[in-house]
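Starting off with a structure, shown below.
Of the protein chains in this complex, all but one are displayed in their positions.
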Amino acid sequence: MGNSFGKLFKLTTFGESHGKALGAIVEGCPAGLELDESKIRLEMQRRKPGQSKITTQRKEEDEIEILSGVFEGKTTGTPIGIVIQNADQKSKDYSHIADKFRPSHADYTYFEKYGIRDYRGGGRSSARETAARVAGGAIAKQFLEAKGISMQAFVSQVGDLSLEKNYTELNLSLAEENIVRCPDPEMAEKMISLIDQVRLERDTIGGVVTCVIKNTPPGLGEPVFDRLHAELGKAMLSINAVKGFEYGSGFDGVKMRGSQHNDTFFKEGEKVHTLTNHSGGIQGGISNGEDIYFRVAFKPVATIMQDQESLNEAGETVTVSGKGRHDPCVVPRAVPIVEAMAALVIADYLLLAKSNKLQEI
Amino acid sequence: MGNSFGKLFKLTTFGESHGKALGAIVEGCPAGLELDESKIRLEMQRRKPGQSKITTQRKEEDEIEILSGVFEGKTTGTPIGIVIQNADQKSKDYSHIADKFRPSHADYTYFEKYGIRDYRGGGRSSARETAARVAGGAIAKQFLEAKGISMQAFVSQVGDLSLEKNYTELNLSLAEENIVRCPDPEMAEKMISLIDQVRLERDTIGGVVTCVIKNTPPGLGEPVFDRLHAELGKAMLSINAVKGFEYGSGFDGVKMRGSQHNDTFFKEGEKVHTLTNHSGGIQGGISNGEDIYFRVAFKPVATIMQDQESLNEAGETVTVSGKGRHDPCVVPRAVPIVEAMAALVIADYLLLAKSNKLQEI
Amino acid sequence: MGNSFGKLFKLTTFGESHGKALGAIVEGCPAGLELDESKIRLEMQRRKPGQSKITTQRKEEDEIEILSGVFEGKTTGTPIGIVIQNADQKSKDYSHIADKFRPSHADYTYFEKYGIRDYRGGGRSSARETAARVAGGAIAKQFLEAKGISMQAFVSQVGDLSLEKNYTELNLSLAEENIVRCPDPEMAEKMISLIDQVRLERDTIGGVVTCVIKNTPPGLGEPVFDRLHAELGKAMLSINAVKGFEYGSGFDGVKMRGSQHNDTFFKEGEKVHTLTNHSGGIQGGISNGEDIYFRVAFKPVATIMQDQESLNEAGETVTVSGKGRHDPCVVPRAVPIVEAMAALVIADYLLLAKSNKLQEI
Partner (left out) sequence: MGNSFGKLFKLTTFGESHGKALGAIVEGCPAGLELDESKIRLEMQRRKPGQSKITTQRKEEDEIEILSGVFEGKTTGTPIGIVIQNADQKSKDYSHIADKFRPSHADYTYFEKYGIRDYRGGGRSSARETAARVAGGAIAKQFLEAKGISMQAFVSQVGDLSLEKNYTELNLSLAEENIVRCPDPEMAEKMISLIDQVRLERDTIGGVVTCVIKNTPPGLGEPVFDRLHAELGKAMLSINAVKGFEYGSGFDGVKMRGSQHNDTFFKEGEKVHTLTNHSGGIQGGISNGEDIYFRVAFKPVATIMQDQESLNEAGETVTVSGKGRHDPCVVPRAVPIVEAMAALVIADYLLLAKSNKLQEI
């Protein structure tokens, strides 16, 4: 249970951090889509470690191999199987934590759940699993692109450095211009400095990723439990280190009055719009055609380069030492993961919406 | 799609605000549970409108009738069907909005999705549907109670009035002592005043509900997409008017360093605990046995007693007038709904965890 | 688990033989369908007991009440909740078997599974549950009718009286002209005599229902595990007393050579057809546009009006006595149930097929 995401457009992943390989199976991608492998590779590059001085210096090539579901460059409607080899993993590095529960990792909880665990680099609980999500999400993105829907995520906060501006006031295309993926160049510099300082302190720090989805048609969403934003929220909360999700006005909306918060409808040509967008493009769990936007909170990751007290499997007090490389702040690399999960949700709901009206069947 | 929640312990709801009745089907409740109907009724009372001056004065009796699944007072393992009549609904009240899209309601989006909608009181999109959730959740609660697991939600914020104290510093049993369901009596008074003022202004205001789940065994959660907190988040985000969810350190955790945020394990007798609980009782998506706690943000509800500009189905500009009764702040009544959804998630994951280890099968 | 059928067009049932009521929830029926309640009632009449001398003389009115999902005569896309009261049940009749396991009923297995059971009339395991299926299937039928797809089932065998002719040689419209629902009037007479004789012997006898689905578009079916005929087979095998399913050439096809069995394609106007139809309208699990036909085997039902030796819950040898009314042969009443389940499968697969091709999304 829990290795698949989606109902019609579905991603299943398998694989552990230090197993032979990771895998991604994409089901339900409509037939006839010209699949550009280089675009999948590009997304893998955006996620991969070692891409800048502020991310972990681990080396993963993250080469994808498509095993099925594509014929003569086009999707055939059958499941697309992708394998990503775990080429350069050094298992021996992990013997020092083999029987120890690292603080705020999943070591203890996996042990309690399964009675056995692959301790090498966190096994299945490692964020390495998100490589398979990015591969699958890259296919969803190409499908959405063919339907005119696009999405962009960016870093809007690192520690207490937070972009004050609303996303509509920013030039989002600048986000990929710097290594922290913040569209405000000045703020980006500050964030990079902060992360670098945290890195030297052998510590980690959290951050927020904001994502904007443009051009979603109105009518996507499944009342009542599978509201569009509920599924987006689950998708984001399923990413490693995520602690919170808000869309539209979010937690700040709590402080508003209804008379301020309500978005007034108006018509522009044939298209219905709203004057404001506190709804975040979703009303009653169904898209209204405005931009969908949301924020995702990432905690500081648990792996730090410092000694920490903990327990081992025998219940004895032990010291867990930081060793090797670490990722002082994951949010720059989380940007493509957030986009991947968002693409999977929208792709799935786009397909679900095909059977809503009698006259369209 | 979207009318069911849960995998093994599953709730399905049906019914519209002004249809004949609502229904809740609970599947997977283990056989042999002595079901106390009065406890279900108690939860219905906590949710029902008209219970105090600060909630809507609408009258709904919310009488439940159990049609199946219980024999001689005990669950039989077969689906428990519950019907809640919509006794005292006045459909005629809704003609004035029959073809109008109320701002920030689901009128427009349902119309776009289905091409037809039951405009009476919002139809299926109405928060009246949550009555069925509370009925179903009350069964989940009794199941969990039999396993020693309990949960309590309370109002921690209304507008900008926010409890500063952590839940561990509060006497949560006081929450049900006042009509706003805030466990700090002094703050409760302030909140009640604020809501009353908003009511007089014919406006609405948002709030936050915090929920604490106690005594969950370690090992509940389904990696990787169905992490326990991801499912809790989806459950909460599926409640009407919810805009955000955070658990443990949440959005504030973003500002911390890993060295501060990590929760140190220690042993007390035979039981493993953590010194702090920034993890919110969940690590790697799996419960660790500590308290699970989270916060849910509710926007100010869209129904206000003021004139608002909008569009009708023909695309013409129209005025939507507030009429009848309204709910100035939904969070007091949302408390039992949050608990119901939390109970459904934990019950489901408790069952899912029965098949994790070979030696336990 | 197990109370729902279908993926997009989904039926959920609840209720026991002698509980307060049965229920059917239909999800995913496209919005905008004009629903004719009288057609649902007609199907209920076809299934209900007491309709002729060769079926059980029990009285069930089987009045349906639609509680949701229909507004001003049309489906709205929200779940259609239906309740069927168990009006005239006499629970006291069942005390004599309260702790006894009736031979070849589900008494023993339910007891083993749940440790508790509603012994009145078999509880959830009673074929009374199929009333809810017929109600749900009647909605699926109306949806299919709007798309030009129809289905007809009939009795093709009772005991060893078997129609020799292929369905294409019969006038299927004659099936509803006689009480055994066999389209061959002469054979119908013989079947009725046989059933009547079995009834007088206080015994029961089995039979076969054949079903033909016409005008299914090519392209319905979900490789590889959810092949169209696999889902049809599951649907049929889920009906009480069913022991076997075959489609197209079925068990007899085993004896053929490939060169005989293969169906040759040809073109008639713009439409592709096959000269023979051993495939039963399904190739590789996907419909090819020809008639879909299949046969369903029903065992003689277990309730007989004779004394039988058995065990009780305490493991003691006891006598189970036949009492009250019994159904000497269920196949005439099974005809609408088979159609209902077939309609649910085809409706579901019709919706699933909407997202196969990129250019149609």
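The chains carry the letters A, B and C, assigned in the order they are written, with residues numbered from 1 in each.
Just so we're on the same page, a residue touches a chain if its C-beta (ideal position, glycine included) is under 8 Å from a C-beta of that chain, and two chains touch if they have at least 3 such contacts.
All figures in this text were calculated on a predicted structure; none of them were measured in a lab.
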Using the touch definition up top, pick the residue from A:Leu67, A:Ala87 or A:Leu275 that touches the left-out chain. A:Leu67
Among A:Thr12, A:Thr56 or A:Asn262, exactly one should touch the missing chain; which is it? A:Thr12
Taking the entire complex into account, which one of B:Pro30, B:Gly137 or B:Gly233 touches the absent chain? B:Pro30
Full-complex touch with the removed chain, picking from A:Ile40, A:Ile54, A:Ile80 or A:Ala127, is A:Ile80
Hidden partner sits against chain B at residues 8, 28, 30-33, 75, 77-78, 143, 146-147, 223, 350-352, 354-361
Residues of chain A in contact with the chain not shown: 1, 3-4, 8, 12-16, 19-23, 25, 27-28, 31-32, 65-69, 71, 74, 76-81, 83, 113-118, 123-124
For chain C, which residues reach the chain that was dropped from this view? 1-5, 7, 13, 101, 103-106, 108-110, 112-115, 122, 124-125, 129, 157, 159-160, 198, 201, 203-208, 218-227, 229-231, 233-235, 237-238, 243-251, 253-267, 272, 274, 278-280, 282-289, 297-304, 306, 308-311, 315, 317, 352-353, 356-357, 359
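One rule holds for everything that comes next: only the chains that are shown with their structure count from here on.
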In terms of mean CA position, the chain most removed from chain B is C
Taking each chain's centre as the mean position of its Cα atoms, how many Å separate chain A from chain B? 26
Residue numbers in chain C touching 2 or more other chains? 8, 28, 31-32, 77-78
